[in-house]
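Here the complex is missing one protein chain, while the rest keep their positions.
Our next item is chain A:
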Amino acid sequence: MTAVTRVLVRHEAILAILFVVALFVLAAQSDRFLTTANLLNQARLMTEVGLIAIPMTFVIVTGGIDLSVGSILGLCAILVGVFWQNAGLPLPAAIVLSLLAGTLAGFANGVIITRFRVPPLIATLATLALYRGLAEGISQARSVRGYPAWFATLGQGELLGIPSQLWLFALVAIVGIFILRFTTFGRTTYAIGNNEAAAEFSGLAVERTKLLIYTASGFVSALAAIVFVSRVSTTRSDMGTGIELEVITAVVLGGTSIFGGRGMVVGTLIGLCLMQILQNGLSLSGVRGDGTTVVIGAVLIVAVLISNVLSRFSND
């Protein structure tokens, strides 16, 4: 255990140093970078990825993966619009129903994975297609606009000078840190990732824990959908396409092993910030949006390579 902790500390230390170096380099490159306004705006932009990255940390610590989060986001975004505009429900009711739908989608993932023993990769790849297909079918490629002004407070407003969705993100992150570090549930999560069969034989609630984690992943993806819709004031069926890549990159970059068993929410947060300032710095120095996805892909590979090397190092 101490060796594992040492590696984690080292990984996070490396990350923190990288983060500081990146800050300095980017600040030297552009005087628009290191300003409160820019940093707060970047924090606003990373909230959707960040929210989903919290339950994804749990998912990956169990040795699983959830590829369907982007599709759940798209489906829930569409449902808010449909419930509100087409079904004529009040917007708060539409939001609650959409959150319920996302939770149900996550629960369905959990049932397929735990009850039917389908590997998470394949189960969520199938539901990635299914949920996105439902979003496309329901929306028929029509977008929904014209949300009331109060709804924009969540995605575009501020509270005490800080973007409102950051408060929500902070709340979810703190809950995540607390559960993973200080509860039986958190310890069960690590146990599953280290050795699922052993965890089962020690009488831990393996199935229930996994079911809850995938359900939470669906719920938080729906939450991210609400934030997203509020931020951009429209709903489209392709929302969140490919967001799973950014989420997984943030988690893995943050030191969570893709093979399960180790990782921390704090690491995910650092990984997330590093990724966001990298994207921001690149776009400030003239690289277009699509160019930054190339960098994210490369960063993901490098992050896994480093984590592989570190874990081999600690085994010696």
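Quick notes
Criterion: a contact is a pair of C-beta atoms (placed from the backbone, for glycine too) under 8 Å apart; a residue touches a chain by one contact, two chains touch by 3 or more; residues count from 1.
Here is the rule we go by: contacts and distances are computed from a predicted model.
The unshown chain of the complex is recorded in UniProt as "Autoinducer 2 import system permease protein LsrC", chosen from "Autoinducer 2 import system permease protein LsrC", "NADH-quinone oxidoreductase subunit H", "Hydrogenase formation protein HypD" or "GntR family transcriptional regulator". Listed residues A:Arg132, A:Arg231 or A:Arg262: the one in touch with the omitted chain is A:Arg132. Considering the complete assembly, chain A touches the hidden chain via residues 65, 67, 112, 116-119, 121-123, 125-134, 136-137, 139-141, 238, 241-242, 244-245, 248-249, 252, 258-259, 288, 290-294, 296-298, 300-301, 304-305, 308.
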